[in-house]
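Missing here is one protein chain; the remaining ones are kept as they sit in the complex.
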């Protein structure tokens, strides 16, 4: 709309839009010290910063909304969030998935008021404007009266649409017309995500609708942790050692800590921890054989990577993955990590009655709902071709481990609110988050040259990439 | 108070006061597209805009606070709100009604802590300063110690007073010393409001204290709807057709929709729907007589307008109204609409045991309580000279139809919060409200030349006046 | 951190930091009229002003956090607030008390999650960084891996520390490295506080952990009242007269009001009411003897000041206090008042079975938790060397009078929220708080020349000092 | 044991104005009746719920105003209500909610729970009819709200024996609020 | 039916430390007594309420602090309370509230409702005296607030038979909060 108010205050406002400075005079760039790897704790609450994030991150990047198996049939839909915007994720008659803003272009009412269902026409309950699963406008009541007017043609009166891209069944969307494809955002990490989500012909499926809950904390408390904060396992999840879930731990934790070993990989804010198969083999199978001396094929046979529960799936995997990817699976398959900005991935082993291991993925999104609140969404996924009775076991074990009541993750969700509370204080907000445990790049022999590789004890290297990407979007763009 | 800080930031601030620009750089003027009749959905939540509205609208215009029959006796008072300010509405010994800020000039305590009562002296419970129903200062305890000091004379220490004007018993007030009389604000619509509220000698009275409730939505969601959004009746209130309350409706709603027909009239943000008497006659009386062929007098005899329940009242009406007004009553009496900015009017028929129709008015105010909350006040009114047993029936039917549990209005109050929720999202806030169903000015033969007249199917013409008035106050003033 | 964004908006922001102007263009200085002794009511809610207060007051001045007897043993700690910042108040092995920000320098987690306890090492539950009671860094898990990095030496990785100063057992702290000693802040009022808290060898002790509750009001509503608002006693606490707790009151309150008489003293925002001993003597002992004709020694024997319950303590007092201080005790001992900015003091007499009077102090802090909320902390204190059975009586009587359920203070805590509510309104915020009951300086013969002395009926003189000090910090500094 | 100690009060203590409630069996039966009432409403079995309403039902939720203590007997309006219904008007409400498919105010339906406690029962002048006071705490949650809107109230019911069970003859709901905290009463209390 | 299956737990399960409660009739009587208690308080019939207090009453609401699990036995102060009263001091509170007309903290009065549930009753060493545990959910609403302030607590009462009814000998109210959420306790719990 045309501006009639050209003047000084507008100039100032334009400046602020381009090069954000918080109203107390702090340029956003000053919240970071890239040299000493510090970030101001104020980031974990500042309401002004939050609004900038909504514009510079959540309307710009690809966001995960769910999985194609949640809406298998034509007309199936679920309502999800992109930032604080509600969207309808729906499958049309042709089987294509669309993501549309759940806001009526007539007068701003939510078009879907339920959270999931099936409909070929979404009719707004306020004045009856109707839309197809692809967001296009069908019409308004009293058709011949043209109650939608004749200023805009019908083609212009559909729901605002987001771009959609599927990645091994995971549904991503973005509002950004200029964004590159999702692959660009995943960067070199796609190599590893392909392993996690693309190793069987059938692909993965959800084990039910997602758990959802509310956490009174800034979304970044969970966001930055997801990017390979392996270190907190020793202390925050200490009880897992105490009850024997994570193997042994010496009292001082100074000695050998198997679960801390592995290969961290990171690129563009995406990070994963690839945990040593030899270590898993020793603690779970413990046959005394020397895992390190085996060939990749022998290793994969002895300890198939997560999700590969029978010979059929193992064969599929070998067909689908490259030798480099198979090598990663054989020595240290990716098991826990994130996708920038707000996805958390966690792999869970479920012991089966026959002594083998089932496994599933816990996939979270961290949906901001204000500077001090987020919704935490948890999907449970496993390979579609897993036998049904095994799925039942995986589902129960995964629910007991991750998500709402998960023995591991309940400690995390109780921690994050403290950080946001600490960031409210006038003095506390001047403290910094520190990422100074630096291991340095360290690529093991034979490990593929994909992303930044940090082998050894899990330190802060990979996690720091998360903030670099955040900085890139918030300051440089 | 004197300013010692003349400098650049103050200049900027002064500019912002005069010509408001939101802190993200958007001039308020840019929230409107007057040509395409669009308004940014962000208006339905923006907290900055809300603060401007409090200054540019709610401290500037005449606001409805209640009805004179609520405080019949000397000393009677009720506490009400003007914007977010509490005021005491009290009747003094001379029978005059006064509106005073319910804030003690001593240290800011509320002077009245109850919501209604009777008192000739309002004594602040904090330090005992006392005030009369007209707001004037009586004195402080320990009179001879002059605990109120001697900087100001007693005349200067009363409660801040608003200007008061009664309109057929409705109590209006404004803080604005420069505002014209209420009539100026009502504009040409006074002609119609006089019909609604001034057609009997006895005038109207309240049927009890008002219902009050809280709605988590921006006040404008209800405000703009009140200004003749007739279209939503078909869809949002569809169940009224389904249970037979609104007459028949074809399944497609494409055909004849009687309730949608009539004459919409609007001026200065005030709008009313005058619903065809012929239609009402056909659906309620249904005698087969041709209503259109009758004279005004015959029509008024067959179908007296709302509130006229016996011959005595009919006679009074004829005495009080002009022929032009009587004509309106005969062909399409005003029944539902608003008064700018925050009043909603709804007329309700109540079938009586003798086969005739009783009727009452539902009058709402929409009191802002923050950008995402308002209090919804509902008075039920009828002609004072209605027989008591008829009042009892009207009261019950009106309560079953409008207000808190009203079969019609419960759908509205559930819709508004969605719009404000939608306006929070970074993407959603860029959507627009559209008023593009344009019928154009259309004055039926014989209809008086009062206000802008839009006869026929109820479209967006009248409603758009609401936003024009809002724009006038927020941008041009 | 380095700034790369030198430009106009930054200049503006810097200006705002130095010389604060609210975003609607109001310089903070304009909230005061020093000549007419008025303060804008908007101060009782404005969220922007609140943020300035956090920076200009709560991180700059000495704040009261508790009493040394709360943490008697090595390792004992309590968690308290300075403004909105949580701090750990802990005693180390040497018996010294330290105050440290309860925010982990690693990633911002709260280090203590309990509110009180005993520990020689505080280990952060997130990643295990450990700290001593003095805030110094012990180390992180996996010591030899140097998980705290090598950018900063261990000495730099402790908790942020506040400066600490004890005053007769009361624990004060400040973040301000440039602040003078606490004595500077107390100014001439130290003379009186020494009387209250320092008159016995044993000193005072807490009668239990503090009561804590939440009040939905701006912290200044309680803050300014504490500074000698004696006037509200007559009206707000009127029921105390009605049930006979405050002696008689004439119906008009125009006549002799004993409890209003005394000497108000004030300096640098600190104020106290010294209540006439003659009056207390007449109402409590009532023997008919002429108190005014007695010597100081006789008076102190007949009516020992608050807390002096036996001959031993009386002797100690005479040893510890100067003749000037003893004179004050003999004619008008200090009994109720404040310490700037957020401490409230109240002395309470507890009648004992033997007809004598026990007594305790109620000490409050008013901890801001946002512009419209504060935590109200109440400690009950008495002389440590009071006999245990007397302490039990004092405790019960004090709890029945002050704090959560106190017969007096429950009226105050119900009043404050009204003031903040009133300050929200667009019109209400333009009202002023008035301090215009001016008595003028009036030092009785023989009264020491300490602080500003206002003898006679309690007016607004002392209380106005509170706002002068507030103004000094908010505008001049 | 000091139960013979004297009570020291600064005024004369008036006697209790509430009669003794009925026996435990009747109490149990009526309590279960109120649980049935709540269950049917909570599960949106509104059409079934009509079974337990008497044909001569009066259902009233009076409007309330905050008053000074001295005026507190007039807090509740005796005339104007948030709801003011008889059996027929309630049946129409139910019809709309259950049978039209377009009762948007409750579609998707609120998740409502009616916690009933402090039930006391008294016999009345009419055989088989009882006066019942119960406390109602109602939680309401819609869409994906993370918290509940509450309604706290005292219900004064008249309950009549009808064969093995009961029917509701009168219900007056006295809310503990002057301004209702929810955007409508599209639900029953 | 697998009720003979073995329970597999990684530690020895200790026995339950709570005795069996009393019979259903006594329970009903005391429950009704607690409803009377709540009713009188909710209706501000505070002067009548004094009838059900014993002359040797001790009324205590201890202050609480959040502690680590290992220290949780010391969460409640045994000495300092938010309230610490006997009959006489309570009668004075009531006197102020009921008879002065200037007890502003409760004028206009809060709308308070005391939801009493989870009542269990045990006999004691003293004939006619019972230990009673009840859960209290209290809603408080003032002026035109659109929501309620809550207080959740466990009450430990000693109740004594007195003719056909009972009297309250001891009440200790253990709040589920360390920082009280309301600006005062001008009300009884």
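When the chains are written out, they are named A, B, C, D and E in that same order, and each has its own residue count from 1.
In this section, a contact is a pair of C-beta atoms (placed from the backbone, for glycine too) under 8 Å apart; a residue touches a chain by one contact, two chains touch by 3 or more.
This one's a predicted model, so the numbers in the text were calculated from it and none came from an experiment.
Student: Just to confirm, in the complete assembly, which displayed chains does the hidden chain contact?
Tutor: The chain that is not shown touches these displayed chains: A, C, D, E.
Student: Which candidate, A:60, A:127 or A:238, sits in contact with the chain we can't see?
Tutor: Spelled out, the listed residue whose C-beta touches the missing chain is A:238.
Student: Return the single residue from C:74, C:113 or C:310 that touches the missing chain.
Tutor: C:113
Student: Taking the full complex into account, find the residue in C:125, C:243 or C:407 that is in contact with the omitted chain.
Tutor: Touches the omitted chain: C:125.
Student: By the contact criterion defined above, which parts of chain D meet the unshown chain? Give residue numbers in ascending order.
Tutor: Residues 24-25, 28, 32, 35-36, 38-40, 42, 44-45, 47-48, 50-56, 87-88, 91-92, 94-95, 98-99, 101, 106-109, 111-117, 126, 137, 139, 141-148, 160, 162, 164-165, 167, 169 of chain D touch the chain that is not shown.
Student: Suppose we count only contacts with the excluded chain; which residues of chain A make the list?
Tutor: Touch with the absent chain occurs at residues 113-117, 207-217, 236, 238-239, 242-243, 375-376, 380, 395-396, 399-400, 403-405, 407, 409-411, 413-417.
Student: Can you list where chain E touches the absent chain?
Tutor: Counting only chain E, the missing chain is touched by 1-11, 13-18, 20-21, 24, 27, 66-70, 72, 115, 117-120, 133, 135, 137, 149-150, 152-154, 176-181.
Keep in mind that, in the parts below, only the chains that are shown with their structure count from here on.
Student: Under the document's definition of touching, what chains do chain C and chain D have as common neighbours?
Tutor: Correct list: A, B, E.
Student: Have a look at where chain D meets chain E and say same if over half of the interface residue numbers show up on both copies, different if under half do.
Tutor: different
Student: Counting C-beta pairs in contact, does B-E beat A-B or the other way around?
Tutor: The comparison resolves to A-B.
Student: With chain centres taken as the means of their Cα atoms, state the distance from chain B to chain D in Å.
Tutor: So the centroids are 33 Å from each other.
Student: Quick check on chain A: which residues sit in contact with 2+ other chains?
Tutor: Residues 12, 16, 23, 113, 125 of chain A each touch two or more of the other chains.
Student: Where in chain E do residues touch two or more other chains at once?
Tutor: In chain E, 92, 95, 99, 101, 104, 106-108, 143-144, 146 touch at least two other chains.
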